[in-house]
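Following: one structure in structure tokens, then a few remarks.
The complex appears here minus one protein chain, its other protein chains still in place.
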Amino acid sequence: MAIKRRGFLAGVGAGAGMAAVGPFFHVRPARADKGELVVVSWGGDYDDALRELVGEPYAKATGIKVKFDTPPENAKVKAMVEAKNVSWDILLTDIPAVLSLAKDKLLEPLDYGALDKKLVEAIPAGLRHPYAVGQRIYAFNIVYNTKAFPKGKHPTTWADVWDAKKFPGGRTFNFRGGIAPQLEIALIADGVAMDKVYPLDVERAWKSMDRLKPIVSKWYVSHAEAIQLIAAGEAVVGCTIGSRATSARKAGGAVDVDYNQGKVSPDNWCLVKDSANKKVALDFINFALDPKRQAEVSKRVPYGPSNKDAFAHLTPAEAADLNTAPDNIKKQFWWDVAWWGTPGADGKTERDRQAERYAQWMVKG
Amino acid sequence: MRYWRSREALLVLPALAVYALLYLYPLSRLGVWSVFDPEPTLKNYRQLIADPVYAKALLNTLEVSFWVTVCALGLGYPLAYLMTTVSARARVWLMALIMVPFWTSILVRSFAWVVILGTNGIVNKTLIVLGLIEAPVRLLYNLIGVEIGMVHVLLPFMIFPLYGVMTQIDPALLRAGRSLGAPPWRAFVHIFLPLSLPGVAAGCVLVFLMAVGFYITPALLGGPQQITLATLIEMQVSDMLNWGFGATLSVLLVGAVATLFVIFTAALGLDRLTGTGKA
Partner (left out) sequence: MPSARLPRIVLWLFCGLVIVFLVAPILVIVIASFNGTPFLQFPPASWSLRWYVRFFASERWYEAALLSLRVAVVVTIASTALGTLAAIGLVRGRTRFRAALELFLVSPMVVPVIVMAVGLYFLLAPLRLTGSAAALVLGHTIVATPIVIVIVAAALRLSDGSLELAARSLGATWWRTVRYVTVPQVAPAIGAAAAFAFLTSFDEVVLAVFLGGPDATTLPKRMWESMRFEIDPTLTAISTLLTVVATVILAAAQLARRAEERS
């Protein structure tokens, strides 16, 4: 009996082993020949919208297969380039990541000449970085719980968010996840005018951060977490991506966003160094920047389009929910790439220095 | 006799070969990065010593892991013991219940913890209704939160080694003890407990080592005081692309744990405790 069972188990084991190992060890063909493109983004709703509204139409129009992968992890890009094993072509990622990657020479400079001139002109100059071009706009905004503060009685400035007497309850701010500390916002809370924050008075900003620290109930790790915390009332107000609050509000969550004094920044298309499909990749970016297509994507997931012409394809009601709508964008300011991204004498950028300081500031308690 | 035993030692070789290829070789590359940039340099190690933050993070890590191990042992030992005394059917259900936490992704689980432990959560509301507390107690985003979250994940890693060892304890020994007039608790303390120590050692080692490497749970459920070294390593490697320094911090972490191990083995005679000393 025992032996029989053992034989049976061995058989099952071997069978399972064969079935599982069988298709694993295929040699990967060189992709460039296969006419396919790998696009890498951070996932979520927006990713689904991209697949459906940009990836699929592009494949249909050109016959080139578009594959999506996640996430555009900096370290993986570096590993790929250094190991000469580049399997990603296009990244959709934020400016801090672009700065890190560009500094280590892991991106191809973007050939704006290869893009449609009319498209390029419709994209604000601030969104045209040598290595990256803006696609969707996100912003760090005041996001609050609507049960704790009904609309109209909610915190409307960063100074309000810093003021736990006037607006009692926990706060939530970001830590990690590649995001720089919110020094501009700390300065604005301390009374600096929105258009006068750059160049940053770093010491004053950190002093302001010191005042924020005791009222933060949770330093969040992912944006999903921030919205959940605010919706559940675990924090009553925080600094996170306003577009997520709009989506959550539409889905019935007790959260809303105030655009006032928001920090606006793009997620960008960029090309991985030594990608085998540079030409096709640029063509795809061109396709994705099309105003009508961007409008469609923004209707699905409420991030601002980078192309100004996209608003021609949106109703006023649809536009009102987007951070780049004319009424909203004028209340906000743009993240300054030059201040954060220019390497100093030691080869480190402000982003490197402040991110390091952020960790130390946090751990010291 | 000796010959036979050294033959068995050969059984380590397949694992060693795999480790050499998949572990030692890749990691030695990283170790090299910690001292080359690209010229030989000790700047990474200087940075490590110059900034007390890393020592603080290491202490955080060890503190969190220590308490996780203690709590897991306290909760796990009775449960493992219970499993050895119940019917086969009850044991199956106990095992299934112990494994239940595994099947849930960690971010989703952290949502559940907010529902249960948050300031408006089930526990706080219940305690207030019962009149035990007046204002909500903070159970999340501090050491308590991290402990709860990590013990929840790691408890099975304590229970199963314990159970595995306890099932091998001959019940006849306990019966013999009792028939010689020892009351049940004495038989337990003097016979069962010492015999179960290899399981305790294995469970504690497993839980402690796994806890040291954790970084997602401390980040999700802890506060600034629970930032672990693994979190900082992840930041250096993934956000800052500073692999040399990330590797240096890893050397510190592995070195510290190995040192602790050696000290404990020497001080407590862990070798004898776990029976490795048996000739």
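First chain written, first letter: the chains are A and B, and each begins at residue 1.
One rule holds in what follows: a contact is a pair of C-beta atoms (placed from the backbone, for glycine too) under 8 Å apart; a residue touches a chain by one contact, two chains touch by 3 or more.
Given the structure is predicted, the values throughout are model-derived calculations rather than measurements.
**Student:** Missing chain touches which shown chains?
**Tutor:** Contacts of the unshown chain, counting the full complex: A, B.
**Student:** For the chain that's not shown, point to the residue among B:Gly145, B:Gly177, B:Pro198 or B:Pro218 touching it.
**Tutor:** Of these options, the touching residue for the absent chain is B:Pro198.
**Student:** Touch as defined at the start, partner being the missing chain; which of B:Val108, B:Leu132 or B:Leu180 qualifies?
**Tutor:** Of all options in B:Val108, B:Leu132 or B:Leu180, contact with the hidden chain holds for B:Val108.
**Student:** Which chain B residues would touch the chain omitted from the figure, given the whole complex?
**Tutor:** 2, 4-16, 18-19, 21-23, 25-27, 29-30, 75-76, 78-79, 81-82, 88-89, 91-105, 107-109, 111-113, 115-116, 152, 155-157, 160-161, 163-165, 167-169, 184-185, 195, 198-199, 201-203, 205-206, 209-210, 212-213, 215, 230, 233-234, 237-238, 243, 246-247, 250, 253-254, 257-258, 261-262, 265, 271, 274-276, 278
**Student:** Given the full complex, what residues of chain A touch the hidden partner chain?
**Tutor:** Against the left-out chain, chain A lists 1, 5, 13, 16-17, 19-21, 23-28, 38, 42-47, 67-71, 73, 75-76, 79-80, 82-85, 87, 222-224, 227-228, 231, 241, 244, 247-248, 251-253.
Keep this in mind: only the chains that are shown with their structure count from here on.
**Student:** Looking at the complex, which residues from chain A come into contact with chain B?
**Tutor:** For chain A paired with chain B, touching residues are 73-75, 78, 96, 100-101, 104, 170, 176-178, 213, 217-219, 221-222, 224-225, 228-229, 232-234, 352, 355-356, 359-360, 362-365.
**Student:** Help me check something: in the complex, which residues belonging to chain B touch chain A?
**Tutor:** 51, 53, 56-57, 60, 107, 110-111, 114-115, 118-120, 140-141, 216, 219-220, 223-225, 227, 231-232, 235, 237-241, 243
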